[in-house]
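What follows is an incomplete set of chains from the complex, kept in their original frame.
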Amino acid sequence: MHRGSTGIALEPHPDRLLPSDPAERSIARRLYDSVRDLPLISPHGHVDPALLAQDTPFGDPAGLLVTPDHYVTRLLHAHGVPLHELGLRDRDGHTAAPREVWRAFCSHWRFFLGTASRQWLEGELHDVLGVTAHPSAATADALFDELTERLAKPGFRPRELYESFNIAVLATTDDPADDLRHHRALADDPSWRGRVVPTFRPDRYLDATHPGWPAALDRLAEASDVDTGSYRGTIAALEQRREFFRRHGATTTDHSAPDARMEFLPEAEASRLFDAVRSGEAGPGDGRLLSRHLLGEMARMSSEDGMVLALHTGVDRNHHEPTFSRYGRDTGHDIPLRAEFTQALKPMLRRFGTHPVFQTVLFTLDETVFSRELAPLAGFYPTVYLGAPWWFLDAPRAMRRFRDAVTETAGFHRSAGFIDDTRSFCSIPARHDTARRVDAAYLAGLVAEHVLTEDDAQEVLRDLTDRQPRKAFRL
Amino acid sequence: MHRGSTGIALEPHPDRLLPSDPAERSIARRLYDSVRDLPLISPHGHVDPALLAQDTPFGDPAGLLVTPDHYVTRLLHAHGVPLHELGLRDRDGHTAAPREVWRAFCSHWRFFLGTASRQWLEGELHDVLGVTAHPSAATADALFDELTERLAKPGFRPRELYESFNIAVLATTDDPADDLRHHRALADDPSWRGRVVPTFRPDRYLDATHPGWPAALDRLAEASDVDTGSYRGTIAALEQRREFFRRHGATTTDHSAPDARMEFLPEAEASRLFDAVRSGEAGPGDGRLLSRHLLGEMARMSSEDGMVLALHTGVDRNHHEPTFSRYGRDTGHDIPLRAEFTQALKPMLRRFGTHPVFQTVLFTLDETVFSRELAPLAGFYPTVYLGAPWWFLDAPRAMRRFRDAVTETAGFHRSAGFIDDTRSFCSIPARHDTARRVDAAYLAGLVAEHVLTEDDAQEVLRDLTDRQPRKAFRL
């Protein structure tokens, strides 16, 4: 029995997440071993490109592992720790010192038992940062000092970690008005051998229901040097920025929308609607209709420039208004909604579902659509890829449910492989490692049930790790 | 191989519901053994407090195990046995003699294979009542005689069973107009050492869409000695009854509502609406709006008096009207509906989601909200606890799906532990035992996959059994 309890040695088991049945486990081990050292493909995430461009050392463990990770802060908040005690700054400027934040985290460590975050954190702490004791109230201060010291040493700078993580390609998520200076700096730096590509994320320019939309268009005009006062101008500006992103390596546009519905209005109607909304004279529903049309325009542009349209829908953002107004966005209270794709995507797929250039990757937080809608869609439309289990579903059991739900209809080769979707740079290897273990375990189960041969499973696992993400995101 | 078939020996296996893999099973056994004898915490159920106050002997096995258990009668009905042949009385007074009821039950025993009821019934029959033969048409009469005789003997009176069941606390479900005489009788009885607390269940006073609502308010007025002719009076009467319940040990209010939506109207508007509905002059939708406001008032009161708001939503009650009009309510045809919490709870959580006093426990019959809505909500809001899988979901596989769906997002420590929710007193130990086995098996799986250490699992299991229900229901 491998032991090691909270407060005692932190020593992730080499067979963690592999099946417990001995025969299945040995298959799973062999499968996992065949991909564990493959380079990491990260087609979607939220790492700040400045991190690598500037290669600034990380400071302290709270700023590295706690404050920026809303998976972590949200659960601590649920256990009664106010967000400003976790390093977030409220509108009055209150916040806590890193050491205090770290203590709060360590003393609540046991409440992460069973969560995906715990898996990742154990991987980061042990494998990346060399920690060998579990966080606890008792170990907090010593750990804080140990880690702060270690993070200042050679080997822990972002670029060094990028190399040691064996990342083949890392996609960031960027505002269309961004000048991509950090991506350009990296590209221009002869000492940099990695690949960091931007992703075109135009939500704020497409969301015509938002009060800040006209101001966003002004920024877009400035960035593109194209007048966004008209519908045609705005479309031209967006096309120009896509082109700019593409020139700097982008292959994907990424979209968070309330739902997957797109509209395809005649240009004259779109133009009238645009003018009405832009001038604040639109009727109810007009903003939403225009937003859906603009998302449809993104699909149309994808069918022309070949950028992959990644669609993340179905979240009620900033659910708790008092927290939003005190701490701002991305503070842990985005809550999923029921999803629907079959009817929502019909107008778009009618146009682009079998288009030779267009391609989309669909993500959901509502598991019910996996078997009901997404697998049937991806099992017919050559342009549709199944996005990995995302956000709250980016966890071992949920990943297994995803494979269970989609594979029998769509096989393995319509899925887009793993995305880490993280802001937390040091969690990248642990997240990919988790995904590889889970896929290896899943395939080992099929081998043990004689549904696949082990050779087939090995080929599939390699495809899921490497071929599928490259293909789905055109990397 | 442990054998024993229907009609042969009834001998529940000591390892039932534990994993079949030998390594997992031995972990599960150790985990289960560490909690199997812990006292039972029953924060929600439907046992009649008179049973314990009056300590009347149970009569015959049909009246104990069949007629009052709508899990049992509904499945027998589905196999073609009319409800009056199961001891229910129809509006013309038809019913069957207990021996006939028992025969019907025994001759259909095989149709319970695989159901949760079968687990509980086997536990009741064997562990509580000492039965060693499976019910069948052949054994029915002998079993009936054997059990009728046994139930008259010492050791089988409700209070004796309460002690032998090792119940730490038992919450009943009570009408706000109830005078709690049985609870008071128990409290005043020096020979009684148990703890039976009432639960405030005000559905009929809050459901302003029901034709019987005005009459219900009249009864409330009588019970509280507060005039319920006005909105303010009704609110005052409800507050008074909550205070009365709290003084007699209640910690929780329990609510069955069509959905989780609450409204928070200005008092003047609520008052006008109240007057319109009370006088039968309301427009369509007014009754529902008022009901939602009154439920919102319950949340407001919880934030002041600290009673936990337990919310059970999403059932179409009395689905088969002919059965309802012939046999009345709770006769087995309440059918679940799709649920939604993210948007429904938003107005309430905006007010009370981070309130220092307010607390709620959410139950659902729609599994789709486990991972999509409930775990994300409970993983952010410190006031929200995940209710146990309830009613149709209160069964081993469903409980496992629940843990699978919520744990990776919310951990174990945002769940409220088990509730037995039963009218059937003798099934209480079997139900808690099933829950402990299922949690032990679930945790053993995580230990065997090296996600948790066994020490961690043991601590978690103890928390789920004892700490979490006490914390969630403030017991």
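When the chains are written out, they are named A and B in that same order, and each has its own residue count from 1.
Following the convention adopted for this analysis, a residue touches a chain if its C-beta (ideal position, glycine included) is under 8 Å from a C-beta of that chain, and two chains touch if they have at least 3 such contacts.
Quantities reported herein were computed from a predicted structural model and do not represent experimental measurements.
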Where 2 copies are displayed, count of copies in the complete assembly: 3
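Basically, only the chains that are shown with their structure count from here on.
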Between subunit B and subunit A, distance of the C-alpha-averaged centres to the nearest whole Å: 40
Complex interface listing, subunit A residues touching subunit B: 1-6, 12-13, 15-22, 74-75, 77-80, 110-116, 119, 316, 319-323, 332-338, 365-368, 392-393, 395-398, 401
In the complex with subunit A, residue positions of subunit B that touch it: 21, 23-24, 340, 342-343, 346, 349-350, 353-354, 368, 371-373, 375-382, 384, 404-405, 407-414, 445-446, 448-456, 459-460
